[in-house]
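Questions regarding the structure given below will be posed in turn.
With one protein chain held back, the other chains of the complex are shown just where they sit.
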Amino acid sequence: MAYIVVQILNALSFSVLLLLTGLGLSLVLSLMNFVNLTHGSFFLLGSYIGVQWMASGAPWWMAFPAAFVLTGLVGALLDRYPFRQFYPRTHLMQVLLTYGLSVVFADLMRWGFGADTLSPMLPDLLQGVVFVMGFPFPVYRLFLIATGGSLALVLWWAIEHTLWGAAIRACVIDRGIVETLGINTRRLLTVGVVLAAALGGLGGALGAGMLSAYPGLDEEVLLLALLVVVVGGLGSFTGTVLSALLIGFVTTFARMWLPEFANFLTLGMMALVLMVCPNGLLGRETRQL
Amino acid sequence: MTSRAWISATGVDTAPGRRAGGWRWLCLAALLCGVLAVFGDDYQLRFAAEILLVGTAVMSLNVLVGFAGLVSLGHGAVFGAAAYGAAIASQHWGSDLLLMLPVGVLCGMALAALMALVSYRSSGLFFLVLTLVVGQMAWEVVFRWREVTGGADGLRGYPALTVAGLPASHPLALFALALALAVASGWALRTFVRAPVGHAVQGMRDQPLRMRALGFHLGRLRLQTFLVTGAVAGAAGSIYPFVNQYIGPNAVHWSMSATLVIMSVLGGIATLAGGFVGAALYLVAQTQLSSWTDRWQLLIGMLFVLTVIFVPHGIVPALRRRFTS
Amino acid sequence: MMPVLQVAAVQKSFAAVPVLRSIDLEVRAGEALGLIGPNGAGKTTLFNIMSGFVSPDAGQVRLDGRDITRVTPESRARLGVVRTFQKSLVFPTMTVRGNVAMAVRASASTGNQWWRAARAMRQADEQAQALVEAGGLASRADTLAAGLSYGEQRTLDLLIALAQRPRLLLLDEPTAGLSEAESHRLLELIATHHADIALVLVSHDIDVVFRVCGRIAVMDLGVLIANDTPQAIRADARVIAAYLGMPAPWVQGAGS
Partner (left out) sequence: MTHRFAARRRSVLLAGAGLAASTAWPGLTRASGEPIRIALLTSLSGPFSGLGESMRAGLQLLLAQSNQEMGGRPIQLLVEDDQGKPDEAVRKVRKLVGQDKADIILGVISAAVALAIRDIVTESRTLTFIANAAANALAREAASPYIFRTTKTSWMLAHPAALWVHENVATRGGITLASDYAAGREYVADFEDTYRQQGGTLGKQFWTPLGTTDFAPLLMNVAALKPEFIYAFFPGADAVRFLKQMQDFRLRDSIRLIGPGALFDQEDVIPAVGAAALGGFNAFHQSPGAPASQAFVQAYQQARQRLPGEASTAGYATGQVIRSGIEAVGGDLSRKEAFKAALLAEPVATAFGPMRFDPRNNQAILDIYLNEVKPGPDGKPLNTVIKTYPGVQDPGPGNARP
């Protein structure tokens, strides 16, 4: 019993980790319809910032806002050039542009941060354990579940229940109509991209304690994030959350019972979901007629 | 998101028609191949053969992406599965081209057909991710079925290629075979895209709904396209392990598929010749830049970014426009 | 004479909201049926059921007496059920002639060929050229469809449908957004071709419906409230009421 409870907590923390990788991408891809493959780079940049910040001796908790702001800044620069010209372009062009940029960033980060695997020096507070029915469970994972969960909640509220969120969602469907409401859609898209980059960075800083930071993490995270968001269905933030939970639980329990086939089972599950729901878990059926 | 939005907005004219001056490029290519065959050393010939084989796979991907609007991230797996199929078969039944080719073609078509069936109802980004997932499942099989595929280490040391019993492992012979395959595949794909079915495939890309109203079965069209492109990629894949003298799981990995897509876009998605131009540019840059600077990945990345900003339709259409106007 | 199209007791609900409640309709060869009604009346759904893109919850669709309720839209197209769409759906990267030729090949069952390609293409091109000329687009035959004006695209849209050699032609708003002259030319094109085919026309342009159709069916809230000659429809009290107290569009004599 205790074993299962702890495994559920593990599944939950892994789901939140997946969610953290997917948050920003969900915003740009699913709500703004912009395929941003530099997302993995933002995540890794955030991880590096988090690691460096915690190593510098500054207050540890400031690492998260720092990662948020700094990667957001990079996002703002990118939005100015060259993302802006590419919002109306086809996905294929966006893919090539952002993939190229992600290769450039990967190299720049390897240059700047070195090639070694780095782990954040977490404060003692986060290194502790609590006992869950006799099993030790890391405080850090609870922290991850709490912060990731509340972050998702805030974002969900912002997107589904505020005017800004409504405007962003409407913007994807029809820019013209949003313009007539007197909203500057270009600024709106900028806000979306910057926020997505910042969220990617924040996710990286939070996740570094579990994933560490090293060259190549950007690509791994990108793949995970892409799968989470697409399986969840475009245009729905709830779908992303649901899909992160589904993938997190399937992976965790597959690793528990059939560790050798964990990857295969997870992939198979995703293929199945996309075969049964061709528009993702909560994707709206695109009306053709 | 219909597949149309993926492609059509590039404004690429894929309407097949006679283009003036096409033969001039063909002559140039023939001249280049001739010079290589006469003056090229072993290394250059083998490298050229590799470019031709990868280029053939990219050319088939161009039909899938550019003509049918199906942006697949699983084409590398199709190519790689065929390569593995041939390499494994050669260990049991010898490595004659007359056997390798059908084995590769069948492997390629089988995996392509599986992708077509799995992605039957998908389009756009979902199609992309589904093909990626199926490709990754193939990778898992290759990576973990160590007794047969060699696992992470891949396969090497299989017999050298022969053609009807004659040895064909010399780089010049490999180059000639790759060239022959490239020409034959080019001809086959050109026939395909110019035939009624090729037009139907383009119609499916641009107006899937209208095509249904015209009585075309989109699933069948998609399956046909997958089979044809899978066969071509499979044929290229069947020779690849003998040119490279090695085949490993990376050839099936999604990053290989992504590389093929990038080559495709570099050359021009809606052209057949673009496949070779893209493959050549990418492979030459990848191999040569790294001798010059540690920051070669940065340069490669910049190459993609600059291409998409300045020649968004790819190099071949850009050249064509420049030399016809 | 057996009707070409019979719709019998067709019902359809979306998410438990009834959209069509038992619709019966017939169209004969040479006959033109206009389908009108306010927004949300269920015209589009009925239209989609006829062409097979939506399947009904209950009831039957018959073509020349044969039950085709469960036949896919692709197969219906091969049986001669031809439709257009509200938006014009032409192939932007092909020439005008190529657009029409695609439909010619589809109806000649050579559309999926990739053997004897040259012959199939040439034959289709010849037939397509004739249709393009009949449709008044001869000068644009080699233009890419993306380069056509809106009116020309609408015409091409219709030419594609005609090239399919329809037995039953379902036209969805064929004249929407066209100028007077353009829509006039389009209607003539329809008139010259519908001699022995059954025609169903959905339109908001009441003028067009009254001009072209020998019979008009009026729908409101999923129910067929009238199905009669244009003269009778003009006088039908229920029809006027259906347009909710507003003066029915034809009362003032001109369309909106």
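Note that the chains are named A, B and C in the order they appear, and that numbering of residues resets to 1 at the start of each chain.
The working rule: a residue touches a chain if its C-beta (ideal position, glycine included) is under 8 Å from a C-beta of that chain, and two chains touch if they have at least 3 such contacts.
Because the structure is predicted, anything quoted here is derived from the model rather than measured.
Visitor: Quick one: jot down which shown chains the absent chain touches.
Guide: Displayed chains contacted by the hidden chain, ordered by label: A, B.
Visitor: Decide which residue listed in A:F64, A:Y214 or A:F237 touches the omitted chain of the complex.
Guide: With A:F64, A:Y214 or A:F237 as choices, the missing chain is touched by A:Y214.
Visitor: Determine which one of B:F67, B:Y84, B:F143 or B:F192 touches the chain that has been left out.
Guide: Touches the omitted chain: B:F143.
Visitor: Where does subunit B touch the missing chain, residue by residue?
Guide: Touch set of subunit B with respect to the missing chain: 41-44, 46-47, 50, 143-144, 146, 151-154, 156-157, 244-246, 248, 250-251, 283, 286-288, 290-292, 294, 296-297.
Visitor: If the missing chain were put back, which residues of subunit A would it touch?
Guide: So the residues of subunit A touching the unseen chain are 3, 6-7, 10-11, 13-14, 17, 106-107, 110, 114-119, 121, 127, 129, 135-138, 140-141, 210-212, 214-217, 220, 251-253, 255-256, 259-260, 262-263.
Simple rule for what comes next: only the chains that are shown with their structure count from here on.
Visitor: Between subunit A and subunit C, what's the gap in Å when you average each chain's C-alpha atoms?
Guide: So the centre of subunit A lies 47 Å away from the centre of subunit C.
Visitor: For subunit B and subunit C, what's the span in angstrom between their mean Cα positions?
Guide: Taking the mean C-alpha position of each chain, the two centres sit 42 Å apart.
Visitor: By the touch rule stated above, which residues of subunit C touch at least two different other chains?
Guide: 53, 85
Visitor: Going through subunit A residue by residue, note those that touch at least 2 other chains and give them in order.
Guide: Correct list: 289.
Visitor: In their shared complex, at which residues does subunit C touch subunit B?
Guide: Contacts found on subunit C: 51, 53, 73-78, 82-85, 89-95, 98, 101-103, 105-107, 110-115, 117, 120-121, 124, 144, 146, 160, 164.
Visitor: Under the stated contact criterion, what part of subunit B meets subunit C in this complex?
Guide: 8, 11-15, 191-192, 194-200, 202-203, 206-207, 209-210, 212-217, 220-221, 224
Visitor: Which of the residues in subunit B come into contact with subunit A in the complex?
Guide: Per the touch definition, subunit B meets subunit A at residues 1-2, 5-7, 9-10, 65, 71, 118, 120-126, 129-130, 133-134, 136-137, 140-141, 144, 208-209, 254-255, 258, 261-262, 265, 269, 295, 297-298, 300-305, 307-309, 312.
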